[in-house]
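Only one protein chain is missing from this complex, and each of the others stays in its spot.
Showing chain A:
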Amino acid sequence: MLLKTTQGNMSVWSNLKSQSNLLVSAVNDQLGAQLQFNSFNLGQKNTSTSIIGTISCKDAVTCLAWENFAQETYPMGLVAAGTSEGYVALYDANSAINQEEESCVSIIDQLYEGPVNAIEFNEFKPNLIALGGQDVLIADIIKDIQNPQVFGPGNPNLHEDSSITAVSWNKKILHILASASQNGLTGVWDLRNNKPIFSFQDSSAISNKKVSLLWNPEIPTQIAVAYDDERAPELQIWDLRNPQGPSIVFSQIHKSGINSLSWCPNDHSLLLTGGRDGQVVCWNYKTQSVVSQEQLNFEIADLKWSKRVTSVYSISSVDGQTSIRSLPCGKEGYAPKWLKPPVGSVYAFDQMAAFKENNSAIQVYSINQSDPDNIFENFNAFCSIDADQNRIQFEIDKQHNQQYTQYWKLLNSVQKEDKKEYLATLGFSVKEITQQTENYTGKRHSKKDDQNKKKNQAPQRPAIDFATITDQDADSFFNDLTNQSINKQQQTNSSRNQDVEIFQSEQVSKNTNWNVGVEKIIKDNLIVGNYEGAIDCALKCGRSAEALLLAYSQSKEIFEQTMNTFLTTQTDYFLKNVLKHIVLKHPDEIAKNYELNTWKECAAMVLNSDNTGQFHKIMEQLGDRFIAERKDEFNALQCYILAMNGEKCIKILINHNKSLKELSEAIKLLIVIEAYSLQESELFARYFDSLILQFANYAIQHNQYLSAAYSLNFSSPDCQRALELLDLLYRGNHKERNIIQKIMDKPTFPFKYEQIKMGIVKQLSAQPVHAPNQPVSRPTRPAVNQHQDDHNVRQQIQQNQNQNTNSAAINNPFGPNVAKTADEQVPPPSKRPVQKPNPPVKPAPPPNQTKKQEAQNLQGPPFPNEPFRQEQQQPLVQPPPPPKHHMAPPPPPPQQQQFQSNQQQQFQPPLPQQPFQQQQHQPQITQQQQWQQEQQQQQQQQQQNQQQLFNQRTQQNPVLDNKQQIQQSKAVPPPPAPQRRGPPPPPKK
């Protein structure tokens, strides 16, 4: 194929890696000759080259060579031109291209009386230039380029009485040179020993014409010879090991003498010959066949493969036109080496297949599993446990890291929901403390468990239980407190409110004589019945116990007032911030100010004093304080675990992904945390999915496909990537496929099915295809076709109404087109279903079964078989669609109107998750299509499920009594059972 044209009746290619698209052509005319440096760009459509440099020669150029030489001095190498006057000129290609005045480096003259017919640089030692004229000469330019050493190849001269037409250096052995002369004789010279070592003469080809000659670049004993002989225009390949005759003879193609020969540098099987008949023939000497044959309309003078541009060669005509062409694709079907990948490999899961040249076997390698620190083994063991409490116990037993052990212990107490368990986990032993107290007081304080529970359940306890403290005790107790407060006061110098100053201004009276001092005032007040005055005095002089006793004897109001005054005026930290709130039943106040270092005391006290259901909220506040004040995530996380706040937990754990170990621990924790978390949270789902994907990727990278599948099972049904991976792991061919298929249910195929269309192949046009007006947008393309695209889906759905096996998948809203935009345009997310059985309620089912149930919840009903392996063009007679589940796609809209609203739907911001807000929405969106409502119904159903879960929990666990109330206040009466095709449910109030 013609690429470019230029002038010249011979040419030579650059051997520069960086400048491979460079060709020097020699343009001879009456005035002498010009060497032109042609540069070209094959990507441009014009067929001309650009001349980027020229060299003028005063005599006609008869042969050309270009080789890299002394890179520092001649960065673009040397161009050697043999002339009709028997000398050789060496030019610096770089200065020629830069249009410098003198690019000629050296003239090697007085070589021959006649023209120089052949010239070639030695590739190994480019300082050696072989020349052919009247005889063979070698010029060595290594010492002095201007006065090179010139010598013959040895004696005797094989080519006596005949001039040389070709010289060729052996391509493997540097000191071997071949030459050919007009008489048809080919000689081989050993320059180390300076003598001819071989010669042959083809008897049939004796003429006075050009013989071309080249060494085989691959096999150093083989030499190709072509004869410019009309009677026998042959290409012969001789092997020196078999001197009797040519090993291979190509004939019958060229009609006239072969004028030039080029051995392909990029595929050594290929030889190119050009003839006086205008034919260019590419031969494959290995298969002994013609690869391509091209008839040109001019006599060919010279032809050369490009050294570095594959499949490209230059052809010069006798009348001075040079063209650059590329090898046409041949009939024989031999593809040149540079196009044929000889090696390759490909991966799938834990195997790799590879092929190698000249080997028809494909080698399959298997890739080992790896399990650093047994992380995956542990993870699998953890996941294979069926119930959460057992998982917790497993971790408590196995865990080596104290930090995580602490989390698991907290989860354990959350799971058991037993106060003692909580306290123990927080580091307090009820028994021990009671024992200490009894030792000190000599009284029995321990209560029976049932008594304890009863008290907790009693909604209204008396504010203070005086029964357990005697006056004396109280007195000394308060005295102690007062003393402490005074000490503290002395230390701190804080300014005070005037109202309360009176109570701190005086020392505690030690007076036992009630007839003097403050005591007398108190007594007098009592005498006159001014109890309030007496109380104030008593308080002021530090007789707190007396003050409180007096107040108690008066009225509830006075007592509370006195107690308030007493508590608020205390400066003792513990009294002011802890005891006060315990007494006043404000557990949330404790958390606001409690010393964070001893937050566990706080947690324990709140746990004990709480009767307003605020334990979780208070723990959350504590956790927030850890984050805000200390950035202490370890303690914050403990608080959040106690708070059973999944969202806050995951906000911390989302960063636990620095190592595989950390990640696996986080996932395990979150699996359990999710089960006990009190709130449904979209953020939790999103974060958890992201962690799960990270972990699954790690697992797959370690060829731990079971671990990956286990973890992906906990992802939310909205996570398309997780669904895809799960599908891949379930169906993919790897070592753990059998295990995964045994323990998990078959996941829904997570892609939208599509039928391939028939192209222009006639015998198949009768096949059923989709209507032609069904453009389907590609994921990267803009959503301009979205409308029609959806329409397509809908059509398909309608078509496949009764197609049980396929409809779910086709309906699948997570098809790739959706996936692309899933982040931006989330349809109202279906809530994460409450999937885990509440462990204490149900007896634990066998592990496999549970796993299956979970998988089913997560993935929806399995396909009866693998639809994507079915023939898709079989007639579609199928049972009705599967029952709705949480992943259920939109039902087929009966009307166009619904279809439009679905469009709107796609671009709406996500609907709020709270049921309240949704209900407020509902009256305004009565026009909305069915499936959105369905989704709401699903959410409500989930709400219901959640409700049930809470009920189950709370019934069992008195500590959590209050949650139920909270939840109930939020809860929504369950909607009527959703009907797929019924009218939309009436708006709720």
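Please note the rule applied: a contact is a pair of C-beta atoms (placed from the backbone, for glycine too) under 8 Å apart; a residue touches a chain by one contact, two chains touch by 3 or more; residues count from 1.
Here is the rule we go by: contacts and distances are computed from a predicted model.
**Q** Given the options "Transporter", "GPI-anchor transamidase", "BOP1 protein" or "IFT140 first beta-propeller domain-containing protein", which would UniProt use as the protein name of the unshown chain?
**A** "IFT140 first beta-propeller domain-containing protein"
**Q** Looking at the full complex, which residue from A:Met352, A:Val518, A:Leu596 or A:Leu683 touches the chain that isn't shown here?
**A** Answering carefully, the residue with contact to the hidden chain is A:Met352.
**Q** Of A:Ile197, A:Ile362, A:Ala381 or A:Val528, which sits in contact with the chain we cannot see?
**A** Going through A:Ile197, A:Ile362, A:Ala381 or A:Val528 one by one, A:Ile362 is the residue touching the chain not shown.
**Q** Touching the hidden chain in the complete assembly: which of A:Ile522, A:Ile700, A:Leu726 or A:Ile740 does that?
**A** That would be A:Ile700, which touches the missing chain.
**Q** State which residues belonging to chain A touch the missing partner chain.
**A** 1, 17-18, 41-44, 309-312, 326, 329, 333-335, 338-349, 351-358, 360-368, 697, 700-701, 728, 731-734, 749, 751-761, 764, 772, 774-776, 778-782, 815-816, 820, 868-869, 871-873
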